[in-house]
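Missing here is one protein chain; the remaining ones are kept as they sit in the complex.
When the chains are written out, they are named A and B in that same order, and each has its own residue count from 1.
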Amino acid sequence: MQTQSEIGYNSKIEGDVVITRIDAALAWFQKNSVWPMPMGLACCGIELMAVGASRFDISRFGSEVMRFSPRQSDCMIVAGTVTYKMAGFVKRIYDQMPSPKWVIAMGACASTGGMYRSYAVLQGVDNIIPVDVYISGCPPRPEAVLDALIKIQNQIGKEPILSKINLVAKLTGEAKS
Amino acid sequence: MSNPANQLKAKFGDLISEPAEFRGEITVKISDARQIAEVCGFAKTKLGFGYLVDISSIDNYGEDPRWTVVYHLRNLTNNAELRIKTDVSEEKSELPTVLGIWATSNWHEREIYDMMGIRFHGHPDLRRILMWEGYPYFPLRKDFPLAGKPTNVPEVAFTKVTPMEGGPFVTLPGSSDAISREPRVRVPEDAEPGVSDTRHPQA
Partner (left out) sequence: MATVQDIEIPDSAARTAAALDDLQDMQGEKMVLNMGPSHPATHGVLRIVLELDGELITKAEPDVGFLHRGDEKIAENMTYTQFIPYTDRLDYLAPLANNVAYALAVEKLLGVHDKLPPRCQYIRVMCAELARISSHLLGLGAFAMDMGAVTVFLLTFTEREKIYNLCESLTGARFTTSYTRIGGVSRDLPPGWLDQCRKFLDEVVININEAETLLTRNRIWVDRIRDLAVISKEDAISHGLSGPNLRGSGIEYDLRKNQPYLCYRDLDFDIPVGSTGDCYDRYLVRMEEMRQSVRILHQCIKQIPGGADNKSKEPINVDDGKIVLPPKQKVMSSMEELIHQFMLVTEGVNCPPGETYFGHENPKGELGFYINSKGGGTPYRMKIRAPSFVNLSIIPKIFPGCMMSDTVAILGSLDFVMGECDR
């Protein structure tokens, strides 16, 4: 079920009141404040730092803080080569993130193992965690990372959040019981 | 200024081979790996080689002795460099540590153990450093495939073999025939002879 992500608003008629659906409002709040959890493992981690720096400012898209604590973040950006030794820790940190959570696989190494076809490299982080957006490049340009973030934002905008939170079910369940 | 290699040869005699020179670097070979600590100790205290640059290991697959351990020494005061090589056979796979001489050999020797499986007698803490504890293979050996072998990783519970897809970016070393190395015609080892790319049919 698609929620309406556009909010029609005419300030002359409606003044300071905006009428919309809860889904759209919650989606708008959530998508404009995606706090990333940077899993900066290798060279892509440096491009991730460049995205956070002042030239390609990621905070103008709402990702103001790179929260290194998984419990306070929305989106995990896996930037760099995931080796088998590191894979267990990446999975553990992903499990510690509260839902709803999204994953961006940044770069060739995180998406498919990249040019490291060897005995020690996990061929793609999607072997252990579900990935929402893949970014290609070695390393991808910061603009590509921002494009991926915008894709995640569009995806969040389309998700029916209420059904995820299960608020309606709880309310109707309480009314029945 | 006497050549440090000649000084080594004067002190240890037949233990040291004739120094070889290639591209301006001097290499000596020690015939008995068990004496490596004495030779290195002499090089440090008497010849001034107080800086160990690197320890490497080579797998001479198919030859006996199988392992060669290479020490790169440097004298910081007069910029002299020396390379000392020693052979270790596969049955023994062990040689004494030089940890008492240079502290940096601690991690170098751990890495050689991890990658090649050569043990260092007298090393206080010889465990894996780059692969995880409990990895059953020694990756840099020539008989270990680049794609790896499946193992169990604690917490992830699998390591898979890397899909080589016929190895588009991998070339076979050593052979000079371009057609046999060119990836498009590379044939898996267990295929029957005569099976090849149709562009170059075998006669």
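Keep this in mind: contacts are C-beta pairs under 8 Å (C-beta built on N, C-alpha and C of every residue); 3 or more make two chains touch, one makes a residue touch a chain.
This structure is a prediction, so every number in the text was calculated from the model and none was measured.
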{"item": "Omitted-chain contact residue, chosen from A:24, A:50, A:128 or A:146", "value": "A:50"}
{"item": "Absent chain, residues of subunit B that touch it", "value": "22-23, 25, 27, 50-54, 56, 58-59, 70, 72, 76, 79, 81, 83, 102-104, 106-107, 111, 115, 128-132, 139-140, 144, 146, 169-176, 178, 181-182"}
{"item": "Positions on subunit A contacted by the hidden chain, ascending", "value": "39-43, 45-47, 49-50, 53-55, 68, 80-81, 83, 85-86, 89-90, 93, 115-121, 138-139, 141"}
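As a convention for this text, only the chains that are shown with their structure count from here on.
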{"item": "Whole-Å gap separating subunit A and subunit B, where each centre is the average of the chain's CA atoms", "value": "44"}
{"item": "Subunit A contact footprint on subunit B (complex, rising order)", "value": "131-132, 139, 144-149, 153-156, 159-160, 162-164, 169-170"}
{"item": "Subunit A residues within the subunit B interface of the complex", "value": "84-85, 87-89, 91-92, 113, 115, 117-123, 127-128"}
